[in-house]
Structures are given as C-alpha cells and as structure tokens.
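Missing here: one protein chain of the complex. Every other protein chain is in place.
== chain A ==
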C-alpha cells in the first residue's frame, strides 16, 4: 500500500511537470497550521501522542499521510486530517517538515554499544533515520514508540520490514528499544 501511494504521488509529479505540481514548502507551511497544535510548526511535537516530524524524510511523511488518507493506517485523529488533504497538499506539507533538519545527541554517559541492534541499520544509533522510508525516532516519547511497535506486532499497523521485526519482540524488548530512543536529545532547526 505504501509503495502504491508513492507511485501515485510520483505519477502526479511526473504528469504535472509544472511548478503547480512541484512540492512547495512555503505552501506546505500553510497546510501545517492544521498540524501545529500537536506536531509543532517546526515539527517538534507539542504533546506525547504526536511524533516529532521536523526533519523527517519527505518520502516517509508522504507515505504515512497517504496511508492515513487511504485507510491503510488508522488513527483517531490523523485519519480525519488526512482525509481532507489533496495529494498536492500532502506533498507540500511533507516538503515543509522535511525542509527542517533534525539533529540528535546521546545523553551523557550512554554508550553507542547499548543501541538496539535490531533498529540501528534504518533508524540510526541516535534515532536519526538513515533510510528514506524510516522515521526518525530520536527524542520520541517512549509511549509513542511502544504504541507503534505493538501495533506492528499485532498487525494493526503494517510494513514489510517492521511487521516482521516487531512480530518477534517481547514487551520487554519493545520497552527497552523505546527507552533508548526516547532518551536521545533532539533538536530541530531550519535555515531560511
């Protein structure tokens, strides 16, 4: 479903070929007014139920918004928001948040060796994503990460890689992984 969503967006952009179809972070900033109460206008979450999305890969943000819009992913608030967005608005707002830079630092006294090996190849040791289709996890509320991993484990959220990984995780591991990334210090900046 996620691949399909990207294909649709890619198709739109190719078919357009005009500025109207290119993603526009400035337009996206206007769309982001709908997001800012929970995610912050800069993508630094203002409440633990919402993930930090500033500096997230644009591909990931687009894919998730399309998944909420199509019903492939469900959330009591995001399903409502995404259903009102056009593909162009999704592309724009993803571009706005992706135009920020997320940087992370491990808290003093922690060793990189303690990072969860199951996660680091996509999400990084410090929770800054190194794959276009993986979200940053740095500084996320541990309860948010726990919620997502449990959803992958029982199948209420699906992803070709995550579903398989989460299926094997115990509650104990899920909490440990979540705790690792939630302790990371996250900064989100944007150059004008």
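Here is the rule we use: a contact is a pair of C-beta atoms (placed from the backbone, for glycine too) under 8 Å apart; a residue touches a chain by one contact, two chains touch by 3 or more; residues count from 1.
Just so we're on the same page, contacts and distances are computed from a predicted model.
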item	value
Identity of the absent chain, which is to be given by its UniProt protein name, from "Phosphonate transport system substrate-binding protein", "Sorbosone dehydrogenase", "Amino acid ABC transporter permease" or "Sarcosine oxidase subunit alpha"	"Sorbosone dehydrogenase"
Contact with the hidden chain (one of A:83, A:105 or A:121)	A:83
Chain A, residues in touch with the chain not shown (by the definition above)	33-34, 36-38, 46-49, 74-77, 79-81, 83-84, 141-144, 146-147, 150, 154, 156, 171-172, 175-176
